[in-house]
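Every protein chain but one is kept in place in this view of the complex.
Which chain is which? They are A, B and C, in the order written, and residues in each are numbered from 1.
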């Protein structure tokens, strides 16, 4: 960390700040500039935020952290990329992975039909929500355990691994007994009891970035899961909230190469929630392949006009097949 | 709701849309404009989002909701303002209420000293966190039940009602057995299992707006609590996330009069988290009084430079006393 | 436009609102819902904002516009896509166009060397700034007319059309006498005297989206140029300002398909200003190709570490050659 002294700071104030730094077990390394003195604080500041209180001392203008606050999630802590195995599927490896299916599990028929289309299109993983975090208490809240049971049945019958969202720490044990991948939604990216709980799960976790979460905060949330013992975390960019309203959220496509440079964890893109309109899902998925993501999480519904939630952003089957074709073309162009 | 047809929509498409609207139990009222036909959908659309799927029908350009999606939180549903009683204190009534204290409960000494200062300054309620939602897993996570016990002791000894944050539905019963007001933090504003749980509590709830939450979404989160049976909800503006970095967040002071016009619930301002720096807490608190808020939630620490969290935004005791003086002056000027 | 009446609006208020609508030459079409009456205002509301004052009448809750406020820029007003010819180059046609070069013209040597690399790499247009809008008055403000002369020399010697920024209406005549395409920068997207002036130019205009400009506002700014008589406008997405600081701005990649659906004008992506760091320019350029943009505007400098501005986001020559190779591969994959 660096402490920047005020222009008019006195020698005595400087001495006090140095004494204080040393009292916390750090070394102080002052540097006298033309206008200001700065002090390098030497030592590992992570987890010792007491040092930020330096801003309270007389003569101090501000503090500037130097080290990134995450460790296990950082590229420096891990050789190569994390590759997560789900059955025979590898996420974070050379193949682009598509997780597709309806927003919500609605019925056996709807889920079976979805799974059949997902498999026929060549996608690797089936998605479907049993617990739905909805803005309104009057909206459909999901089929809950009934939905989980359907997911398990379909997994067995169609032979596709499944991913579903969990929203309450108390449900994690139940959910992980039915599905292959646990999803933490955007609204729960800083639900720390939930992160700690899935950190003790044996299932891989897909962690969505929140609408107003910085990339650094996302990595800190991943750090909660990793430091609780679960190494199989994949990150998901799903659009951030900005002033623009032409799309539901603004897909931060740059987050993919930024994350790739900062962390060894796989990076997935969710074009459906970012766009909020199915028309934009195919071009955004192409962009996800081209920019270097490891996969996408995409909403497809056999009959979107009848969907109980998020119909407007779900692909119809024929559009989904078109998407899968385009992804194959682009993926192989990029590899060669 | 209004359905706007595309410019080139055919008569047949219009007929199909109208048939579809009627099949959902609504009435359709088309209006033929110069460039476009619009259809008024007559009926209560709340909770029946199926109607939004109209965007999927041929010839439809977009849908526009007319009714506000919340009911119990809306001013129209409730005569006058909600006034919440906590002991002899009334929140939402004529008096401006100050809830003050340290970010985190750290020790008996620290809490007792804080409570003494809070009371001496004339504030009505003591705040202090026992469960701390921290960005980093390596930061102090709170004293948990130990902290709750200290809050209860101090409440008894000093005679101040208390408010503390709860972050896990599983802890609500425990927390409400120790304190007077439950706080839902910014990061949990859309933690729906938690909202439902505090909605079944007998304690008043202070619901903080999230960094990324619109005013409408905040009211929808209040609606979760209200519709679960707890009528005693107060809303708290604590700064939203914007591009500006000179302050930790951007205090949306306009949210106070906007909320006052939309809802009957009390509105509290948290200047400490909004600013992130103690220097700005006093002017922002004055603004909160002047703009018409019902109270503030403010961080004060006997020795901020030793605080385990948020020291930089905590007022020292002498600044806290100054704040209380300025609030009294302003409050009485506004009343007369 | 639609006028939404308040829940408690009286019959008399409704009558007054209707009379007022008719006094402005519109027809009123009321629709009585369960909770509210809405009034369809029939007639072309564009340019007649007086109608928005309806919000001032007794009993009115709000007004909702239905028509898009732009005409000439809208897809509905123009068959097919606008293709802009610059010499033998076509922008908006089947070929992906690359405009590359240094941020600022610095010297004859620097510009000649840049032009040689741009041409060798296979890009079609040379960029270089002679007037630099800089945040600080103490920063290099550009070579001005001297720089324009160099652009013209290089154009002749190397045989590449050129694009440069203009920042003052008083300079437009001079600038258009030296270069092929006029650029309006992000900070001038709502500099209306400048837009009107380039609207009377015979040169094509590249209009950059501002950091905080909505897509609709961008199209309204294009409408200023189009309605002043210049039909050759291309739009440029260059990143918007959000809370995320890992990149200089957030590239709104979704803006490309959104613009493609709303307007017939070509859409260009500027990955350099969006990212602010050269490391991310190649993946973002790939995403621009894949998402369906018509071209990119990219910063390349022969020796970025010596650049007088924006060095950190400029590609070195070898990275630029790599970029051009990757674009070729992707473009042909997408076409087939």
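Throughout what follows, contacts are C-beta pairs under 8 Å (C-beta built on N, C-alpha and C of every residue); 3 or more make two chains touch, one makes a residue touch a chain.
Since the structure is predicted, the reported quantities are computational estimates derived from the model, not experimental observations.
For the chain that does not appear, the touching partners among the shown chains are A, B, C.
From the set C:82, C:188 or C:254, the residue in touch with the chain omitted from the display is C:188, counting the whole complex. Residue-wise, the contact with the chain that is not shown comes from C:241, picked out of C:241, C:264 or C:286. Touch with the chain omitted from the figure is made, among C:223, C:244 or C:270, by C:223. Interface note: of B:73, B:115, B:189 or B:240, the residue touching the hidden chain in the full complex is B:240. When you scan B:13, B:81, B:153 or B:214 for touch with the missing chain, the hit is B:214.
Between the chain not shown and the residues A:53, A:221, A:242 or A:313, the one that touches is A:242.
Chain A meets the missing chain through residues 2, 4, 7, 29, 31-36, 38, 40, 42-44, 64, 66-67, 76, 241-243, 245.
Take chain C: the residues that touch the chain left off the picture are 46-47, 49-50, 52-53, 55-57, 69-70, 133-141, 167-170, 187-188, 190-193, 196, 210-212, 217, 220, 223-224, 227-228, 241, 277, 304-309, 311-312. By the touch rule set out above, chain B reaches the unshown chain at residues 212, 214-216, 240, 242-247, 250-258, 261, 274-275, 279-280, 283-284, 286-292, 329-330, 332-334, 336.
What we mean here is this: only the chains that are shown with their structure count from here on.
The distance from the centre of chain A to the centre of chain B, each centre being the mean of the chain's C-alpha atoms, comes to 26 Å. Centre to centre, using the average C-alpha position, chain B and chain C are separated by 38 Å. Along chain C, residues 242-243, 245 each make contact with two or more other chains.
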